[in-house]
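Only one protein chain is missing; all other protein chains are in place.
Labels for the chains are A, B and C, by order of writing; each one numbers its residues from 1.
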Amino acid sequence: MSGADKQARSIGVGLIGTGYMGKCHALAWTSVRTVFGDVARPRLEFLCEVSEDLARERAQALGFARATADWRALIADPAVDVVSITTPNAFHPEMAIAALEAGKHVWCEKPMAPALADARAMRAAARASGRVAVLGYNYIQNPAFRHIEALIAQGAIGTPVQLRAEMDEDFMADAATRFSWKSAAPSGYGALDDFAVHPLSLIQRLFGRVERVFCDMAKPYATRPDDAGAPRAVETHDMANLLLRLEGGVQASLLVNRAAWGRKGRIALQIFGSKGSILYDQERMNEVEIYRADGAASGQGYTRILTGPAHEPYDAFLPAPGHGLGFNDLKVIECRELLRAIDGAPARVVTFDDGLEIERAVHAAARAFEAGRWEDVGALDG
Amino acid sequence: MSGADKQARSIGVGLIGTGYMGKCHALAWTSVRTVFGDVARPRLEFLCEVSEDLARERAQALGFARATADWRALIADPAVDVVSITTPNAFHPEMAIAALEAGKHVWCEKPMAPALADARAMRAAARASGRVAVLGYNYIQNPAFRHIEALIAQGAIGTPVQLRAEMDEDFMADAATRFSWKSAAPSGYGALDDFAVHPLSLIQRLFGRVERVFCDMAKPYATRPDDAGAPRAVETHDMANLLLRLEGGVQASLLVNRAAWGRKGRIALQIFGSKGSILYDQERMNEVEIYRADGAASGQGYTRILTGPAHEPYDAFLPAPGHGLGFNDLKVIECRELLRAIDGAPARVVTFDDGLEIERAVHAAARAFEAGRWEDVGALDG
Amino acid sequence: MSGADKQARSIGVGLIGTGYMGKCHALAWTSVRTVFGDVARPRLEFLCEVSEDLARERAQALGFARATADWRALIADPAVDVVSITTPNAFHPEMAIAALEAGKHVWCEKPMAPALADARAMRAAARASGRVAVLGYNYIQNPAFRHIEALIAQGAIGTPVQLRAEMDEDFMADAATRFSWKSAAPSGYGALDDFAVHPLSLIQRLFGRVERVFCDMAKPYATRPDDAGAPRAVETHDMANLLLRLEGGVQASLLVNRAAWGRKGRIALQIFGSKGSILYDQERMNEVEIYRADGAASGQGYTRILTGPAHEPYDAFLPAPGHGLGFNDLKVIECRELLRAIDGAPARVVTFDDGLEIERAVHAAARAFEAGRWEDVGALDG
Partner (left out) sequence: MSGADKQARSIGVGLIGTGYMGKCHALAWTSVRTVFGDVARPRLEFLCEVSEDLARERAQALGFARATADWRALIADPAVDVVSITTPNAFHPEMAIAALEAGKHVWCEKPMAPALADARAMRAAARASGRVAVLGYNYIQNPAFRHIEALIAQGAIGTPVQLRAEMDEDFMADAATRFSWKSAAPSGYGALDDFAVHPLSLIQRLFGRVERVFCDMAKPYATRPDDAGAPRAVETHDMANLLLRLEGGVQASLLVNRAAWGRKGRIALQIFGSKGSILYDQERMNEVEIYRADGAASGQGYTRILTGPAHEPYDAFLPAPGHGLGFNDLKVIECRELLRAIDGAPARVVTFDDGLEIERAVHAAARAFEAGRWEDVGALDG
């Protein structure tokens, strides 16, 4: 298809869920075509929420044409070509599989599902459908992170030998925070599946597969007050420390904590190689630091790079360097990559295949924690 | 008007110019209603560029319904309620005045105009029109900067006694950069009007009027190569150092440099008061640092605050703190404030009245540089 | 003894070894009495090096009265009250035990010894002697770290729940660095005993004992060139990742790497508690950051404290805050604490008892690495 054809073409969008990520998706669909000139123009066709009233209100707020409380109706709608799924994780499998079976492309938030079997089923549905199925691991889209990938690929730090990753926020840090679904077992393991999947998506881009894993999980607070104020035993672990060995022999650690007072959106990487090292922290998402072991010792140090038009695709947003992208811009880039995938163009996305690999590492970590020893992640089946 | 009415209402937008700021305006118009629920929904009606072909191409790219190469046609169009003017500065007066006279609201990029008389005429037109006329000083919209305003208003640092402001980028830092309009006298003074106006808009919000000013301007390079590579004398000053006294007696300095290698989007503030101090740097636009002189000396230090939902209106973009807004988000906030002003609601904008104050300080600085002594900015006429 | 008596009294010093740490000890002995008014004045009596010539040269350079190549002569000398032992680790046991048996006080560099049995013997000798036996874990002396201890003791961050520690330098980072004793098995495990002991000394101060440990060690380079340039298999591990559980239930991680390009003297701590968190990095040794979860969310952030006279014993060096202590100053403080211990005053030192605890954690980590499972450190014998 020619560029002009692509530009002329539009694509129908359905959105299920309008919380934190739902609004992010809506914003991305709204502005992707204005930011990027090379993709189809989205038509915001259909929105689904838990009640008709709420759906109507949210559709008007977010600029969608029609509203429903029946997500199956949305998926079945012929005007809808691609479905954004931003509901709680437990709903992902059923919705994503149904959408794929209905011939829709799917943009599903991460993680795939609490149960590994469900994630496998999602991947199987994606493969069977021939449709594009993408997960919302937006941090891989940051121009700063893309630059890290390019640096490593170019050998700027030689052969990587060690990785340290951390992800921390503090929304569970207050001991007085009430017991909620996040502290209940059905929600998953805790920080392990809530947080670790994000740095794992970055690790996957940089180094490929996790080969084996050790894990220690802990609870900062044994109980949390229930709605009556009585202590209720917490069932999930807000803190998890993982040791990893990656494809190619890289030694790695991954520390995640959602009860880390002071941390708001930290995803920190330290990557050590045979010729240098790279530092990154999502809380300063427009910066990358690189140390190169060359030249005189007196001149060596970490170079702090501010992203700019030289770091793709920053220039689609701004022509001036150092002016800064924000979190929501990452979702716009992700949306553009999704549209490129739908067009059959090379695209930078986390597919359901990729996502299943991440889930497998998470579940291996949980087994390692139970057993108190290394766990092999194992070769990907199928 | 009720909230529901506002939401139902739409507003017709015309855009003149589609460069750096033109695209920013387009993005803001596109997403403002999805980000903020409390404003009218923009209709992207009409776009003007220098040729019909370019205008059509840009209208399609930016999602505008119609295109023209005749800006007067755009201004005259009845479907257009508000006009974004993002052309080179020299065009601002004619276009803004015409738009206001045609009964349109105006959103004009900064600065107002190279000549003070033109800025005065623009203000007069705004006053006569009864329409909303707003300048694109978007840095005042940053939740981080809003928080600084609130802190000072609350007395968090006591009585302010000194301000230091800097604005630096490096797009003119390469001596080999060809002589262009930016180095020619008709473009203005150089860094003084290109850069100083931005920190002056922040100073105005914090402290009110500039009372007197001293100025030293300098050229990093006496000549730049012309298109044939021959040296041509540079007519503007890429560097300017200003000393100021502000309303209320605050001593201030303002250093601006568009040839500052390494600086990409720096707008740095240091505000010292009788009970503490505040630091800010636009290159890390999601951070504010405050020092409070209270409690034990052993515990005093700068507290680095990451903006979040507690800092209005961050929460319209994201519910999670520390995830980061970007430059383009500031323009979305500015657009929302413009729409509030049009609705007659209290709005946080730099009006043409405010803008003229900024221009007057700039021109006083230029006179001070010529005379080598303090120059009074003088009371605002009218 | 009265203060005046203490001041009048002097103490005879012997120094064995004049390398990196030997010079640090010499400087500390030279200036401790001028910095601190409350200790005996050292007399620099005797210095030992590997040859008579070198010993004489170093004695003159470092201001010692006499020189010898026979360390037993130094230890036997009646004018020597306290012996600084700064030789390679393998010599520590024999020298320290002999000195203690000769009735001397001992200031021995860390770690105690490569073999755990030797460390035990050192501790036994110290106990039997009734003399002061102190290890050179100088990082605990930093006023910044002392402040961290005080903050935690005061409950400034509530109950600690997680600790992350890292120690990294890059002197082994170059793959071209020749095979040396540091890569040979007799030197010990590698980063584990070379580096981990330092953060373990800090952990011990803050939280007490390590209860159990898991460990993963790795080699960045399988071989290093021997003196002829041929590849020789590396026998030690330059990188080690430890997971720990500490007394009181704190979950901890400890990552050490002496092949970490770009890191020069990093010892980083992140301490998360129920009411806040604390950050520290030895590369910026005059700074501590604390986050307190109190007050309005809009005002919360990390407060970066610059050490000053309010942080004991900074004021012995300088009356002005923020002017900065250096690494060698830590050794001066350590020397003062040693002198206080000798005077029978309360002192802040790492005794041979404390040191043995650190060694036991290290050896438990090595066992855990071999076994691939958690290892209990076990209760301290005797």
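By definition in this document, a residue touches a chain if its C-beta (ideal position, glycine included) is under 8 Å from a C-beta of that chain, and two chains touch if they have at least 3 such contacts.
Note that the structure is a prediction, hence the values are computed from the model and not measured.
K.L.:
Determine which one of B:98, B:134, B:151 or B:173 touches the chain that has been left out.
P.N.:
Final answer for the missing-chain contact: B:173.
K.L.:
Of B:36, B:64 or B:221, which sits in contact with the chain we cannot see?
P.N.:
Residue touching the chain left out of view: B:221.
K.L.:
Consider the whole complex, including the chain that is not shown, and state which of C:61, C:79, C:222 or C:371 touches that chain.
P.N.:
C:61
K.L.:
Go through chain C and note every residue touching the omitted chain.
P.N.:
On the chain C side, contact with the omitted chain comes from 7, 20, 23-24, 26-27, 30-31, 33-35, 37, 41, 60-63, 169, 171, 263-266, 283-285, 306, 308, 317-329.
K.L.:
Across the whole complex, list the residues on chain A that are touched by the chain not included here.
P.N.:
The list for chain A reads 147, 289-290, 296-306, 308-311, 321.
K.L.:
Since one chain isn't shown, list which residues of chain B touch it in the complete complex.
P.N.:
Interface residues of chain B facing the absent chain: 157-158, 161-162, 164, 166, 170, 173-175, 214, 216, 218, 220-221, 239, 241, 243, 245, 251, 253, 255, 257, 259-263, 272-277, 279, 291, 293, 300-302, 372-374.
Simple rule for what comes next: only the chains that are shown with their structure count from here on.
K.L.:
Relative to chain A, which chain's C-alpha centre is the most remote?
P.N.:
C
K.L.:
Approximately how many whole Å separate the CA-defined centres of chain A and chain B?
P.N.:
Centres of chain A and chain B (C-alpha means) sit 34 Å apart.
K.L.:
Whole-Å distance, chain B centre to chain C centre, using C-alpha means?
P.N.:
54
K.L.:
Hey, how far is the Cα centre of chain A from the one of chain C, in Å?
P.N.:
About 42 Å separates the centre of chain A from that of chain C.
K.L.:
Quick check on chain A: which residues sit in contact with 2+ other chains?
P.N.:
Answer for chain A, listing residues that touch two or more other chains: 263.
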